[in-house]
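All protein chains of the complex are present and in place, except for one that has been dropped.
Moving on to subunit A:
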Amino acid sequence: MVASSSSLKLQDLIQEIREAKTQAQEREVIQKECAHIRASFRDGDPLHRHRQLTKLLYVHLLGYPAHFGQMECLKLIASPRFTDKRVGYLGAMLLLDERQDAHLLITNSIKNDLSQGIQAVQGLALCTLSATGSAEMCRDLATEVEKLLLQPSAYVRKKAVLTAVHMIRKAPELSDIFLPPCAQLLHEHHHGILLGTITLITELCERSPAALKHFRKMVPQLVHILRTVVTTGYSKEHSISGVSDPFLQVQILRLLRILGRNHEESSETMNDLLAQVATNTDTSRNAGNAVLFETVLTIMDIRSAAGLRVLAVNILGRFLLNTDRNIRYVALTSLLRLVQSDHSAVQRHRPTVVECLREPDGSLSRRALELSLALVNSSNVQAMIQELQGFLESCPPDLQADCASGILLAAERFAPTKRWHIDTTLRVLTTAGTHVRDDAVASLTQLIGGAQELHAYSVRRLYSALAEDISQQPLVQAATWCIGEYGDLLLEGSCEETEPLQVEEEEVLALLERVLQSHMSLPATRGYALTALVKLSTRLRGDKSCLDVELQQRAVEYNTLFQKYDHMRAAILEKIPLVERGGSQVDEEAKESKETAQLSEAAPVPTEPQASKLLDLLDLLDGPSGDAQHPRPLDPTPGSALIHLLNLPCAPPPPAPIPNLKVFEREGLQLDLSFVRPPGTPTLLLITVTATNTSGGDVTHFICQAAVPKSFQLQLQAPSGDTVPAQGGLPMTQLLRILNPKKAPLRLKLRLTYNHFGQSVQEIFEVNNLPVEAWQ
């Protein structure tokens, strides 16, 4: 191999590396070379040190470790030769970042070099300082740098300004030092220095409000500078495709933006200038567009005149129509920011925005989607949702989730009719079902539940959708729930809003069974399907016996499912109360199902003990209110218990309240009745009996029983307790469910037994003054 590799030139090394055909070969070459370099460093050859370091730096650029070169950098920096210093500083910038311990050691060298007075050297030192200066270094050397800001050499001044910018970023407290020179630096003609100064001022203003105030006074000066730049003719040094120094223009505009934000006076000074820049810039090339974009951003941020804002929006509109996609992207981003404050102005460009939805470019379509969603309002909602749904069908999967949620949200806020809302939700679910948020199903069920007139319609639609496709989980869940609730409407056959759909019971059951068996269904979905089956079994007129058997089988499955997915149980059983449906209903169902599976006599149905006592009660009741009849106590057999339980359908949001009624008062014990008429079931009345005790003694063994006329059905649920503590303690409540199919006037008799003040009390009375709303 090459013997004198210690003097291998960098070029040759690069050549060798490029000739390596594989990664392994390349590594070999580099390792060999590194070994030579290390040996050379150990030997301490000062003449060729810089060459070795250059090679090492190259190797570092390729990604190989080069930390052993750090000390060499220091040595090279300290050397008086310029070539050495150059390489040394370069190495320092690459190898000695802040995390290395040797970092601080270069501080002294830099200090010496800064005060040397040789431009190139000073330049190097400043460069390194600005690239890798740590906070401490900055603090130490700040005064040095400040002195250099006023040096006669433009080269040094420029570098010094850049270093100052870095220092401010690292150690903001140095802003005091750098504040005063700025004013003078603004008078520079050299664009490089000017650019650096503007950046410096921007950094200062961003970090300290005091600086901000100080520099506001300079707004006129800045305006003047910008104006000069804009109106100067072609200047060879600074022109980029016809625009003179767009970088400087952009930077000044950005600074003006910061200065004019929330400040009337400065904004006014800028108005003319901004208008001038906006209208005079040549937009045929990108450079011009860049300046125009920055102008628009500035107009949007400061307190500009209304005319100017309109101008800005129009410029953005023009951008949108441009064929260059970069410009369109930029326009969409800015319009998104504007839409909050100037909504109506942006609305004018809505058609173009919608066009952009169809772009094949991912970045553009995402922006267009966000903007379109922001532009939806009550007047254009139908058209927009139409477009968005078209987009949903064809958009890439990562955007689908956002799009679906966006559509659902917009539909919720602006839906003109309930039916349209249900339609839209349904369409979203069928198209992008797997990507919707979890609560979409819940909101759909709530929506359908609340729109009573649309029950038949929705169940029909959902059934047909389900029959086509059982793979989309949210859709399946919603559909099975709906079928469960309104299955009877489905089977009735006629409904004006869709074509007549003859559905047989077997079809419905078969479909639900398919859902259950399908391996694509989540446990939650199976839960829904089972619930639906159970509910349906009570409503269908078909063969009861076979349904009961099926029900038992299902219940066994339910059992095993629950054992397998016990953690899901809470979730499934909980979901239903979300919509204010009978959560207890499902619990009781589950209990009942289990009992059915065991095919044993029902365990104490809560109402059973009441039933027997009621019979006692009624023996006593043969007085004038004679027809206190046998309210059919709940049959202890499971099947019919289910029927009764399940026949009490669910209650959507509360109706107009019926006034409470105080029915009994004795020695501090008070009994109140409160009435609820769930609107979904006109024949049901829920009465809550509340017993409160304001006396000094507890009321114990409290039992309340009720009786109603023959045509009513009464169910007493278990009371919350049998003791009403004294002195206004926790009241006791008990729920009475009364079914009144004939809508006859309600009559209610109550019997109370309790112990109070050591005495046993028994009271029987009829409740008078029952409000009319309770039964009508």
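Heads up, the rule we're going with is that a residue touches a chain if its C-beta (ideal position, glycine included) is under 8 Å from a C-beta of that chain, and two chains touch if they have at least 3 such contacts; residues count from 1.
One rule holds for everything that comes next: contacts and distances are computed from a predicted model.
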Name check vs UniProt for the chain missing from the figure, options "Exostosin GT47 domain-containing protein", "AP complex subunit sigma", "Ligand-effect modulator 3 family" or "Pantothenate kinase 2", returns "AP complex subunit sigma"
Among listed residues A:Ser40, A:Thr199, A:Ser244 or A:Thr723, the absent chain is touched only by A:Thr199
Given A:Ile37, A:Leu114, A:Ala287 or A:Leu671, the residue that touches the chain left out of view is A:Ala287
Given that one chain is not shown, which residue among A:Gln11, A:Ser284, A:Ser344 or A:Asn768 touches it?
A:Gln11
Thinking of the whole complex, not just what is shown, which of A:Gln251, A:Ser304 or A:Thr525 touches the missing chain?
A:Gln251
On subunit A, what residues meet the omitted chain?
10-11, 14, 18, 54, 57-58, 61, 63, 86, 90, 93-94, 97-99, 127, 130-131, 158-159, 162, 165-166, 195-196, 199, 202, 240, 246-247, 250-251, 254, 286-287, 289-290, 293-294, 297, 324-330, 360-364, 366
